[in-house]
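Every protein chain except one is present and positioned as in the full complex.
By written order: A, B and C. Residues from 1 in each chain.
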């Protein structure tokens, strides 16, 4: 077995495969499937200051090689997340590396939720700042598509916490590297990408949008080429670790992201097909490394030959 | 049979299904498959002032539910296009509605090619200005991702020709409606979208990009949700006919675009699967209309119910 | 996840099919009202699983699903031959509580609701009534099987092609009248509008131990993605919250179902 450990600067993870936020709940839902500490990291679903209903249904629609979703960040709110037994208290018992995805409707809300987590940061390896969710009316994607707002959100959060920060970038922009540079300048320790591409599907029989929210985020294999391209661009643009995601189903898919410059990857939609997908992806990376005589995953990061 | 005629303001087409530029050559290649005048319109591959080699190979790669291409606008140049017997002289004999897709490396080149076509415009129903090809180093996508350049290209072309203008928009932008408004303001009579999404794929065995040009444009069913969303946004933003495309394989796919607000559609990648695809898409639209008791395709354009 | 080899797969009636998978591990654990989440083999460019209620399980490991061909996935499923293998997750979801001996079960079902409640009927110690509604006669399935299990089967159709013409809930008053004095317990499964109407009736009449199987488009099937939510009463200011039908349901207490806007 090759050495799968990845050094992310502020901390290391035992293998390069995380769960993508929003596709693995709070970890609790999959605890009977395998030990969560086998994962590189567990990234939980977005946490906000207040509990939130999320969007009306239907929230998902299947499309070619992927899906649209507009869950709208339904969640328990930060208090319940910190105290409810199936959330953070449970996660602390698993021994897994925990990354908490956060969001807010205003810059104040982003800062407050980060401050709350800072106050009880035991067991939290990093915060992933979701400035890119296309499915909430206020905030969310507005921050992810406006360079100044993106910078502002991250620098405000940076002021209130010493927890390592990962900023999750939106692909729905003209030049994603500009956003990567901006959030790194604002103090982000890493970047992750891509969140979902905004899309739409119409039920031709009822003539209504298939997603109650009108638009939803596209994920799954359909977006992989766009994701690999953006990871490559961002890895060229910034000097911090890049976490790549978007359509990873197999170990070889993950290898594409690593070769493009990602230090780690996240698996999302594939979990719905197979809860074991993140572990299988890690195994697949290992097999690739063995087959190519690599001792460590670090040997292939950014290893694409032009 | 329902009335499939579509009024595009400056001219009408007999059914709403065109071929997407670059996927149907110059029409000549498919002449033995069926009569070209059965199509709503034939949109030819991009024409520039000079002949052009295009990009090195490999130029295409298959991906989930789609393909990447970086043909790089190989073409005969406008002189040969106007005089070579398998180009415009042939097309004039077919009776089909002909739309000539044009591109240039500089604003001057765009203007010159438009002026040359204006001088011999017999049989040309419209020019489609490709400001969105992601696969040519100079020009191309730079115009399609810069609001001021987009406006400038179109207004310069507008000065030299009275041929109806369609501007083909790039999906690789933060807000495509801004571009639609800008080019309409500059004198474009219609807009078409989407061109391909910029993507990348890496051969994990050789560690090289699967496309010699590094990145390529993603097309096919994978992009359909993004395309439908953008067509909807643009149809809300401008008052000119919108030509929708991106992943249309069947009549019902096309109906989604029409419901989203497109007045006509183009079929691209599907032609590689089945040269008859544009005709089958038109038949599929007709069946849908009959099934839903619509007398004319115009009844469903923009007919999505929110 | 379990590999489920198809043992039989054939038309049940009209657009309804019945497939049997060999999956002893799932069969052993299945309780009435649970479902399996199926990765249909050979689905072209569709990657998600499809949820189906477990209609029956046998001691020799056969799990039966009754499904209607409605889209791409079920079309492909209907073409699968014995020997082909699908991947199944399950049994998933909250089951129905099997009624006690002194309880008289009244099952109100619509569409594939009869498939989803058959195991409940089979395991009920006291046999009761099945009220089965559908758009038309073609959609009334499994009536023989319920009758064989000892249930009194009454049907309704919207078009009157079989049984009572009207909504299935309109059959309830008579059942109540006929069974006065019995400890009636209601169970429901079917389209959401029907279940909301049923929930309202049960809440009004105070049948608080009634159980309804509510479902919605699913994605993960295990509570992780929040795709499948329905409104359930809550003491927050709105009076409701979105509950995940795959994990907190599909079976909910009738009294918990939020029937407001």
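Keep in mind that, in the parts below, a residue touches a chain if its C-beta (ideal position, glycine included) is under 8 Å from a C-beta of that chain, and two chains touch if they have at least 3 such contacts.
This structure is a prediction, so every number in the text was calculated from the model and none was measured.
*Asks:* Write down which of B:123, B:187 or B:275 is the residue touching the left-out chain.
*Replies:* Result: among the candidates, B:275 touches the missing chain.
*Asks:* Touch as defined at the start, partner being the missing chain; which of B:15, B:65 or B:298 qualifies?
*Replies:* Of the candidates B:15, B:65 or B:298, B:65 is in touch with the missing chain.
*Asks:* Looking at B:104, B:144, B:164 or B:220, which residue reaches the missing chain?
*Replies:* Only one listed residue reaches the unshown chain, and that is B:220.
*Asks:* Could you pull out which residues of subunit C are in touch with the chain that's been left out?
*Replies:* Subunit C touches the chain not shown through residues 42-45.
*Asks:* Quickly run down the residues of subunit B that touch the omitted chain.
*Replies:* Spelled out for subunit B, the touching residues are 22-25, 29-30, 45, 51, 53-54, 57-62, 64-67, 69, 71, 74, 220-221, 249, 269, 271-276.
*Asks:* Using the touch rule from the top, list residues of subunit A that touch the missing partner.
*Replies:* 64-65, 221
Methods note: only the chains that are shown with their structure count from here on.
*Asks:* Need the CA-centroid distance for the pair subunit A / subunit C, whole Å please.
*Replies:* Subunit A and subunit C have C-alpha centres separated by 35 Å.
*Asks:* Send over the residues of subunit B in touch with two or more other chains.
*Replies:* In subunit B, 64-65, 221 touch at least two other chains.
*Asks:* Provide the list of subunit C residues touching at least two other chains, using ranges where the numbers run on.
*Replies:* In subunit C, the residues touching two or more other chains are 45.
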